[in-house]
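The other protein chains are all here in position, but one chain of the complex has been omitted.
Showing chain A:
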């Protein structure tokens, strides 16, 4: 197997795909604002349903999700869960933007500072080299953005 395969399928990605975090839908954690989004990648049929709870102080209290798809798409939602739960909306927005930028870096990466911020998500650097797979990695993030809008906790693109 080539090094590019090993860079694409880093062990941390395979581990998240095998033992995903935050999987399983359910009731909202408290009386917080809650939003849900269902996203499908129509080219391959991968899908994810994601629920997000945001408390009154603007902190993401929980992310729950269910989905089916390739290891990249499933691992990405698992990593997303770890990156956003217990973080305020401003830092969630920041990490989401950084991850999008990583996917657009065509495998070059974003440097140490940005990758520190991304934690396990930095392992997705190699995905950017395969344009067909970027959509897989972004599926959960698209769902998160939509769920936050539905929760009234994020501005839409038009508002921005």
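Note that a residue touches a chain if its C-beta (ideal position, glycine included) is under 8 Å from a C-beta of that chain, and two chains touch if they have at least 3 such contacts; residues count from 1.
Just so it is clear, contacts and distances are computed from a predicted model.
*Asks:* I want to check something: the complex is missing a chain, and I'd like its UniProt protein name from "Ger(X)C family spore germination protein", "Probable membrane transporter protein", "Ion-translocating oxidoreductase complex subunit A" or "Cysteine desulfurase".
*Replies:* "Cysteine desulfurase"
*Asks:* Out of A:68, A:104 or A:131, which residue would touch the omitted chain in the full complex?
*Replies:* With A:68, A:104 or A:131 as choices, the missing chain is touched by A:68.
*Asks:* Can you list where chain A touches the absent chain?
*Replies:* Those residues of chain A that touch the unshown chain are 1-2, 4-5, 8-9, 14, 18, 43-47, 68-74, 130, 133, 136.
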